[in-house]
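Only one protein chain is missing from this complex, and each of the others stays in its spot.
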Amino acid sequence: MTSRWTSRALAGLCVAALANWTWADAAGKPWDPAMGTAAVKGKVKLNGAAPKRKPVDMGSDPACAGMHQEPLLTETTIVGDAGQIKNVFVWVKRGLEGWVFKAPAEPVVLEQKGCQYVPRVSGVMVGQSFKIRNSDPLAHNVHGMPKLNSEFNIGQATQGGENVVTFTEPEVCMKVKCDIHGWMVTYVAVVPHPFFAITADDGTFALAGLPPGEYVIEAWHEKLGKSEQVVKVEDKESKDLEFTFEGK
Amino acid sequence: MHAAAMAAGRRAPTVPLGLVGFLGTTIMLFTTFAASYLVRRTSADWRPVDLPLLAWANLALLAGASVTLEWACRSAARETRGKWLAATALFGLAFLGGQTLVLAQLRAAGIFAQTSPHASFFVVLSLVHGVHLVGGLGALVYGALRPAALRGCAVFWHTIGVIWLALLVFISVM
Amino acid sequence: MKRTTRGSADAHYLTMFFAVLTVVTVAGFAMDFRPAVVTPHGRSIDGLINYLMVVTGLLFVLGHAVLMHFVWKYQGEGPADYTPEKPRTQWLTALIPVIVMAGIAEVGVLLLALPVWGELYGPTPKDALVVEVTGKQFEWIVRYSGADGKFGKTDPKLVDDAENPLGLDENDPAAQDDVVKRGVLTIPEGKPVAVNLRSLDVLHSFAVPAFRIKQDVLTGFTARAQFVPEVAGRYEIACAELCGLGHYKMRGFVEVRKADEFVKWLADQPGMFE
Partner (left out) sequence: MSDAHAAHAPQSFWSRYVFSQDHKIIGLQYLITAMVMALVAAGLAVLIRIQLAWPGSLGIMMTPETYIAIVTMHGSLMVFFVVSLALVSGFGNFLIPLHVGARDMAYPFLNMLSYWVIVPACLLMLISFFVPGGAAAAGWTSYPPLSALKEAVPGSDWGQTLWLLAMALFIVSFTMGGLNYLTTILNCRAPGMSMMRMPLSTWTFLISAVLGLLTFPALTAAAVMLLFDRHLGTSFFLPSGMVIGGKVLPHEGGTPLLFQHLFWFLGHPEVYVLVLPAMGIAFDVNSAMSRRAPFGYKVTVVSLLVAAVLSMIVWGHHMFTTGMNPYVGEYFSIMTVLITVPFAVIGVNLIASLFKGRIKFTTASLFGLGLISAIGLGGFGGLYLGTAASDLYFHETYFVVGHFHMMIGVVTFFGTFAGLYFWFPKMFGRLMNERLGRVHFWLTIVGTFATFLLMHFQGMGHLVRRTFESAYDFQKPVTGMHYAITFFSVMAVAGQFVFLYNFFRSIWRGEKAARNPWNAAGLEWTTESPAPHGNWRGPVPQVQRWAYEYGRNGHAEDFQLQAEPDRVGATEPAAH
């Protein structure tokens, strides 16, 4: 008697779970690029004095220092004469929940070159492979310190060493560093869709091929912090945005 | 002991040497914890936690277990022995229950293993001692089947009882 | 019962092996691969090591000589002579190694080792230059107190590997002029130096072979290493405590400069927040 009841209960649970799951799956419809007709572009500026870039102290590894005639400058905040900020990660924070995006097959590559990371900030999609390459003739280790994804700590003792990691959770941004050369720091943003950009030297960014709709756009900078704006784009429309960070 | 007796070709002692050795290593174990305690308490973050009275009350249960087990050892008749053994087992289980309650009370008071080193030691020690007590319960069953082993069984219970008393005093005084 | 025993041949080879072993051992230690020593206490440590090499070397050779002799002389099969136990002789014989060993060992410790030990862990000379070296995976971070002679406050929460590896507190006036360097400890020649050693994460060990200095760096506790570098030059700092996958790359340098050069150099270094 009781056993039957329990079995029924179990079956019920299973059904519920199944339904729940399928529903969750149906939540997003597969992304169709043809829908991407709108665009958001713009600029990120710093209001106030640009912090001075100091030379990087590579004392702990002469081999690194040897690779640069001019001492490298810190890349924490790179600001142009007109106050335009480089290496700001701009992405669509909200507004694309309805879609399910497929991660591209080709990996995002992070280089370790001359004892610094290239690029300083990189964006990768959930599930997309993130390839870390050591192009230096010396050992590095890549220590990812994510908050949501799982931590990784890989030693790359020899030139040409390559490792691939993938991320399961959206996370803007995680810090990745080399413990052997403490000055080596890079940031990786994990996003669920391809609509992100990293500002160039002139501080500009462009998010093209967006479906029409209302979005929350966020700009993230490692030192200056975050700021977000709401923007509504119609079909075939392209809006301009300007983010301004207050200098500290 | 059977094999030992046969091997030795003489009667085996009532408190097997093996048990003595085991008690030796058990005492070493708790001594090590005590020593670590003394080292650890010298550091700056040492915040004493006052233990709930129940921790002391539990001692009575241990004492009860020892007494009943002692009686079990002395009673010749099978069924009386059984009764006393059952009583001992109950006392033992009650003690374990009591200890869990103590830990629960501490949690309720917001004191967890990581709250302060003092608390950490209390938790670790009660767990390690609890494990020994569970072993003691196993020994009871064995003793019930092999009356010859009851004496050793009792010695074990008395010892871990005394050890716990000593530890409790130690960590509340120091 | 027949068994293959090639007595003489074995004795031959074994004796030869012991002979070669003895020669190689002595030769190897005689080659003395130690890096040149540049500190006074280092010289006394080397003295102690030389003493040990001589006495243990002699005993090693002696022991093996006897062993070889016995192996050679007493090889062969068949019954040996019976001698009943002679406890007295045995105890007396035991006295020889007891006296010899106790003598050698304790002389080494009491007469040669303890003075150095005292020198290393004794009080720091008043005129010593106090520097701070912090070990972190996998770098040595050097800090000078700057003009004010005071080390500024540090806070783990402020640590930023790239910009502020020690987590110096910008609001602490004492911290402003602290000089922070990565991996290179620059010190004056011929002046006593006291290094305060801290660790930010796991255990490390501050080892400068040329100085005969090795001091573990314990997290949550400031250790001290003191020495007088006598010869200007560039020496390596090794990490001598397994500290993670980059342990083998945790290399630093000691730059010993002429006293006046050092003063000039230090004056030129910008403070942390200047």
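Each chain gets a letter, A, B and C, in the order it is written, and its residues are counted from 1.
Quick note on the criterion: a residue touches a chain if its C-beta (ideal position, glycine included) is under 8 Å from a C-beta of that chain, and two chains touch if they have at least 3 such contacts.
Since we're looking at a predicted model, the values are computed, not measured.
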Chain not shown, its touching partners among those shown: A, B, C
Touching residue (missing chain; options C:32, C:170, C:260 or C:274): C:32
Hidden partner chain, residues of chain B it touches: 1, 3-4, 6-9, 12-13, 16-18, 21-22, 24-26, 28-29, 31-33, 36, 39-40, 43-46, 113-114, 117, 120, 123-124, 128
In chain A, positions touching the absent partner: 139, 141, 143, 145, 151, 153-158, 161, 175, 177, 179
Residues of chain C (touch criterion as defined above) contacting the omitted chain: 1, 3-7, 10-11, 13-14, 17-18, 21, 24-25, 28-29, 31-35, 44-45, 48-49, 52, 56, 59-60, 63-64, 66-67, 70-71, 74-87, 90-91, 93-94, 96-98, 100-102, 104-106, 108-110, 112-114, 116-118, 120-121, 136-137, 156-157, 159-161, 167, 200-203, 205, 207, 209-210, 212-216, 218-221, 223-224, 235-236, 238-249, 251
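Keep in mind that, in the parts below, only the chains that are shown with their structure count from here on.
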Pairwise touch network: line, ring, star, complete, or other: other
Central chain (by mean CA position): C
Dominant chain pairing [most C-beta pairs in contact]: A-C
Distance between chain centroids, defined by C-alpha means - chain A, chain C (Å): 46
Separation of chain A from chain B, taking each centre as the mean of its C-alpha atoms, in whole Å: 56
Multi-partner residues of chain A (at least 2 other chains): none
Footprint of chain A on chain C - complex, ascending: 136-141, 161-163, 165, 181-184, 244-246, 249-253
Chain A to chain C touching residues, read off their complex: 57-62, 74, 76, 139, 141, 153, 155, 177, 179-185
